[in-house]
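One structure is given below, represented as structure tokens, and several questions about it will come after.
Subset of chains shown; positions unchanged.
Letters are used for the chains, namely A and B, taken in the order the chains are written, and counting of residues starts over at 1 for each.
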Amino acid sequence: MSLIQVINPNTSLAMTETIGAAARAVAAPGTEILAVCPTHGVESIEGHFDEAIAAIGVLEQVKRGKAQGVSGHIIACFGDPGLLAARELASGPVIGIAEAAMHTATLVATRFSIVTTLPRTLVIARHLLQQYGFTHHCAALHAIDLPVLALEDGSGVAQEKVRQRCMQAKREDGSGAIVLGCGGMATLAQDLTKELGIPVIDGVSAAVKMVESLVALGFGTSKHGDLDYPLEKPLSGAFQHLN
Amino acid sequence: MSLIQVINPNTSLAMTETIGAAARAVAAPGTEILAVCPTHGVESIEGHFDEAIAAIGVLEQVKRGKAQGVSGHIIACFGDPGLLAARELASGPVIGIAEAAMHTATLVATRFSIVTTLPRTLVIARHLLQQYGFTHHCAALHAIDLPVLALEDGSGVAQEKVRQRCMQAKREDGSGAIVLGCGGMATLAQDLTKELGIPVIDGVSAAVKMVESLVALGFGTSKHGDLDYPLEKPLSGAFQHLN
């Protein structure tokens, strides 16, 4: 029995449920999904400031998950906020959903496109492409120009915009796959994959399979060198609970 | 029930068994492993010429596997010979073991080292690092300077050399993980991971989990664009069986 912690780094309970559902939909029989989000923080993550706040929530949850004996952790926001910090803290594997989706895309196509929410988040995706090594595998980045929470307003407008952009990307970018650039788009992947006839990749489900895989292979985060546990030193004030 | 075809691109039955065993050791309950190798070809793959020969055997096996209804294919030679050609031919996912090991390494460490057999194969690994985007994630490449088949001679000399090189790499490269650069090293990974206390990654087992994951996510190779099925045209003479 394996327990995977899926951390929604924002405080939206609705989105946490969306993400948890997407994770459960692909979890292997022996896998239990624990979908959580921080108590404090921001309701949606649309920039570096939001990410810095969210990273603290991620670390709190990783610490909590570790105490609960989870096998691995997923950071379910497309900017992968706090990824390397979380890897220091964790002993098991930690996977970001941007990372998971980008890796997956390169396995099924020579080039992929990204469809995300606000244009201001594109710079974050670009930095991740560079850090992960996939700058040359990404044919184009697109933004639907709606905030993250538009995906939760029940109107379906954002979802339709995502769908339109995906179709346009298939037609114009010469990409063989599309990466959905927001945890809140997780539930769209399956239908779009069918409709478009190409892999439309949601990072949440991809990350679940990655954590399961690493656990099955017996690999946690390497504690040799760069990602070793944080050096022990007193965390003061508002951060004492992270001690 | 999912059937994964593990293709050893060389003709060594002993190595095919080694590889098949490594694959079975990590396969999920619902996965069956079909370990195969070409009838014709080379006994070991240690250069571009050997790879070109082996690629044909890989394609023959992919075609056969497809007819047998396998869910996905693994190319179990560290140069990933014929990978993109096999992706054109296949409808399911196709994963190379160098690709699998390298991707895996970047998920558990910031940088990794590669330990392989002959120095002349290093150039192939370097080209793959560049193609997959991981040039900057690889801290160093090492060769034990023994041919591939030394791993099958029963003496254990090659295995001990691999072990020594891994320990040296851990000490000197500042790497958090080690990638084993030959399908024939598959059985060493687990023990070395324990002894060294860092992830020592065999691509065969890593690839099994990747194919299982892609299948579970509903993704085959994208047939849109670059990796679409080969255009239909008559294959003549020695290649007729690939029609």
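Just so it is clear, contacts are C-beta pairs under 8 Å (C-beta built on N, C-alpha and C of every residue); 3 or more make two chains touch, one makes a residue touch a chain.
From a predicted model like this one, the values you see are computed outputs, not experimental measurements.
This structure file shows 2 copies of a single chain, while the whole complex it describes contains 6 copies.
In the analysis below, only the chains that are shown with their structure count from here on.
Separation between the centroids of chain A and chain B, computed from CA atoms only, is 28 Å. Put simply, chain B touches chain A in their complex at residues 26, 28-29, 84, 93, 95, 99, 103-104, 106-111, 132-137, 170, 174-177, 190, 193, 197-199, 201, 205-206, 209-210, 212-214, 216-227.
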